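As you look at this complex, bear in mind that one protein chain is not there, while each of the others sits in place.
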C-alpha cells in the first residue's frame, strides 16, 4: 500500500488521518470510547468524525470493561472497533476482556472466530500525571499470546500500522501512543518504506553501539545519536515498534556488528522491553556482547507527581548520552560533553497542562 | 522465627497450616473470597476456619474487583486481608485494584498508608483447564513496583513466606500457588533455613549448569538434576521464589561458576521470568555465559484443552533433561538417556479432574 | 404443529441433552473425557424452550455450562462429543473442550469460563447487527452468580442506553458453586434490572419448556419490534454437583429434598413412558456420536501454534 503524506506532519495529525481513513475505508469501522464525540476528540484525533460518520463514532459511559467486551462482540460479528483510552492506566479495567477474551477468542475456539480490533492507549507523562495517569503498560499485554502490541513513534508508523491493522490484520491490536508526541512535528520522508508494517524499524545505521528503543525513547535515541555523532560515536538505532514481535534478526545483526547494546523503553525494566530484548540476545548469541547491556527506563517506583521528582524518574537526553558514551568508551570519563539543553525535557517544559 | 514442621507434608497442608496460623496470630487477619467457607475450602486450605474464627472468614459474591478494593480498604485500616482466587485467570478482574491501587497506595500518598495484604492466586494445569483456567500471570504483577510476587515451591516456602508476609511485611504480596502441587508430599527437612523468607533459594549445588526455576518447574528441575547426575552432569538449581526481586547475586555467582543457564518457568517466555533472568545476566556480566541461554516455558499460544495438545504445550521432564544435556554437552546427541517415565507428566496422569 | 407434537419435540430435545450428559457421566470414569464438565442436567428445559423461539440468525452467547444451549441451538452432536474427547474432529479441534463450546454456523457464538465475561460481548453482537443492518437478536445466557459481576451492571446500562436488542437470560439455579443466593445478593435480579429501564419477565417453572418457549416467543417478538433489550429470569435446578459427573448432596450445602421436589415436576423424570419411547433412537444417535469421537485423531504439535493471531 502506498501512502502519500505531506512533508511534515504532527503525531496528532497522523492519528487523526488514520482515524478518518479507517472510518472512510469501510462502513464496518466504529470508534468507541469516552470523549470520542466531544470537542476535545481524544486530543484532536477523533474530532468531528461523529458528524462525518453518524452512528459510528460512539460515546460511552465510564465502563471500560463492558465497552471492551462490546468491541470483542462487535469484532466477531463483522465490525472493526477502534476503542480509545485517554490513559493506558484505565485500560487496566479492561484486561479481563483483553487478555481472557480478545486474545483467546480465536484459539480457544479452534479458529472459529476472528477478533479484528484496535485498542488505542495513551501513555501520560509530565505535568503531574502521577502514579495513575502515567503508566506505560505494553509489557503486560506483550506477554500474552494473541495480542499484537505496537508503539508507533512517528506519524508514518501510525499510518502504516493502523492501516494494516484495519485493512489486513484480523486480530486484536493494542497500540500505545505517547501523549508527549502528539504535538511534535515530524519529517515524513525520512523513513524507508517498510515491508512489514508491524515490523521493527532500522532508524539509523551505526557501528559503535546499538540502541533499541520504543515510542518516545526512539526520539531521545535519535537525538542522543546526533549529538554523539559529533563526538565520534556512531550509534545504530532500532525502533522496536511491535513490542510483541520484535525483529530478532535485526537486533542480532546489529548487536553482532556493534557488540554493545542499550535498550531504552518507556516503562519499568523488570519484565519489560529491556528484559525481552536481553532474552533475545541471551537466547541467540550472548557471545556477541562485548560489554554488559545498559537498560534505561522509569525508576522502580510508581510515578511521583512533583516535577522535580519526575525529572529524575524518567531517563532524559543527558542520561542517555552519558550511558551510551560510557558504554562505548568503556569508562566514566568518556570525554563526550553533555549538552546543556535537555532535549525532550526541554520540550516537556513547553508542554503545559492541564490535559 | 523458627518453624517446626512434621518430616513430611503436602503442599496443601502447608497452605492450610499457614492459613490457620495467620488467623490465630492476630484478630486482624481475615480470609476472604469465593468458596472460602464451603466444604471444599479452597482445595482444602481454608476448610472449617470459618467455624474456628467466626466473622473473619468471609464468603463473597462473584465480584473480584470490589472484593480486592475491599481488601485494600481493610488493609489501610488495620486488617490483614488474605484474598483467594481459585484461578489466577480470575485475578485479571482485580488488576485495577492490585496495580492502580494496592501497589501505589503507599507511594502515591508519600508513605501515609501501608497496604499489608496477601492475594493467593492458584495456577491451574491439566485435565482440560483450557485457555482461561491455566494462566500463570506472575510477570504481569512482577513488572509493577510496589507488588511483591512470590511463587512458593514447597510447603516450607509457603510457611516461611506467608508468615513473613502476615507478621512482618507491610505491603501487598501476590502469591502464585500451583494447583498440581497441592497433592504432593515433600520432605520438610531438606531445605536450609533462609535468612530472607522472600529470597531466592539455592536448591542444589552443581558445577556444570545453572537451572533457575519457578514453582512446579523447580520440581521438574530437581528431578532432571537427579537423573542427569547419574550421567555425569552436575546441575545447580535455584528456586527463584520471589519473582519480583530475584537474587541477582545468587544467579550471577552460579552462572559465573557454571557458564551455562537454563530458565524454567510456568508461563510464556516473552516478558516473562526467562526474560527477566536474562536481563539480570545481560546487565551484570554476559561474558560469563559460555553458551546461549535456554528458556523453557509454555508454548506461545493460549492453553489448549485436549490432553494431547497440553502434553506438548508444557515443557516436561524429557524436554528439560534433553535441553540441559544438549546445553552442557554442546551437541544434540549428548548421550544422556531420556527416562521413559515422564515424571510430573506421570503425576498428572494420576491427577484426575474435575477440580 | 399440534400442542402434542410440539410437546413431544421439545421433550425429545431436552431428553437428548440429558441423555448426552448421562453418557458423559457414564464415560467419565474411563478418563476419555479429560475436561471439567459442568452438567446442565435439570436445566435442559431452559435451553430447549428459549431456543425454540429463536431464529437461525439469532445468536446465543453461553457459559462453561454450555452443552444444553449448544445442542438446543443446533450445534452438531458428533463434533460436540469429539470436542469433549479432545479430538481433531471436535467442533474446535480439541482446543475448546467442554467449557468453550461454539458453533457460529448455527449462532452459538462462544462460551467463556470466566463468569460474566460473555455478557458484554453479546451486547457488542447486538450493536454489530444494528450497524451492519443485519437481522437477529443477541441472547446471552448466564447464571445467577454472573449478575454479581460489575460487567453485568455496565452491560445492562449499555444495552438500555443504546437501545440494543440483547436478551439477558439468567438461569437462576440459586447457586454459585456451593453458595446460596442469600450469601451473595442483596438485590432481586429483575427488580434491579428494571432500574435500567429494561422490561423483565420471570418464569418460575424452569422445567416447563412449553411455557419457556411461549414466553420467549412473546419477549423476542417484542424485541424484534422495538429493538430494546429485555432481562428474563428462569428459575431452575441443577441436579448434579457444580462441576464433575457426580452428586454431592452429602456435602450439605443444599437439601436433596428440594431437588427431588423439583424432579417431581420435571417431565424428563415424570414422563417415563415418553422417555422409553424416545430413548432408543436418541441412544443410537449418541452412540454414533461417541463412535465419531473415538474415531477422531488426536491433535498434536502441528495444531499447537495455529490460530493464535
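Just so it is clear, A, B and C label the chains in written order, and each chain counts residues from 1 on its own.
Basically, contacts are C-beta pairs under 8 Å (C-beta built on N, C-alpha and C of every residue); 3 or more make two chains touch, one makes a residue touch a chain.
Predicted model only: the values in this text are computed from it and were never measured.
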Report summary line: Displayed chains in contact with the omitted chain are A, B, C
Report summary line: Of A:80, A:113, A:127 or A:182, the residue touching the omitted chain is A:127
Query raised in the report: Which residues does chain C use to touch the chain missing from this display?
Result: 148-154, 156-157, 160-161, 184-188, 191-192, 194-198
Query raised in the report: In the full complex, which residues of chain A touch the absent chain?
Result: 34-35, 38-40, 59-63, 65-66, 89-90, 92-93, 127-133, 299-302, 304-309, 312-313, 352-355
Query raised in the report: Given the full complex, what residues of chain B touch the hidden partner chain?
Result: 27-28, 30, 55-56, 58, 60-61, 63, 65-79, 81, 96-97, 100-101, 105-113, 145-146, 148, 171
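The definition used in the following text is that only the chains that are shown with their structure count from here on.
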Query raised in the report: Are the chains arranged, by touching, as a line, ring, star, complete graph, or other?
Result: complete
Report summary line: Max Cα-centre separation from chain A goes to chain C
Query - By mean Cα position, the chain sitting nearest the middle - result: B
Query raised in the report: Once you find the CA centre of chain A and the CA centre of chain B, what distance in Å lies between them?
Result: 31
Report task. Averaged over CA atoms, how far is the centre of chain B from the centre of chain C? Could you give it in whole Å? Result -> 36
Report task. Please report how many Å separate the Cα centroid of chain A from that of chain C, as a whole number. Result -> 42
Query - Shared-contact residues (touching 2 or more other chains) in chain C - result: 90, 94-96, 100, 112, 114, 150, 308
Query - Per-residue multi-chain contacts in chain A, two or more chains - result: 96, 100, 107-108, 145-146
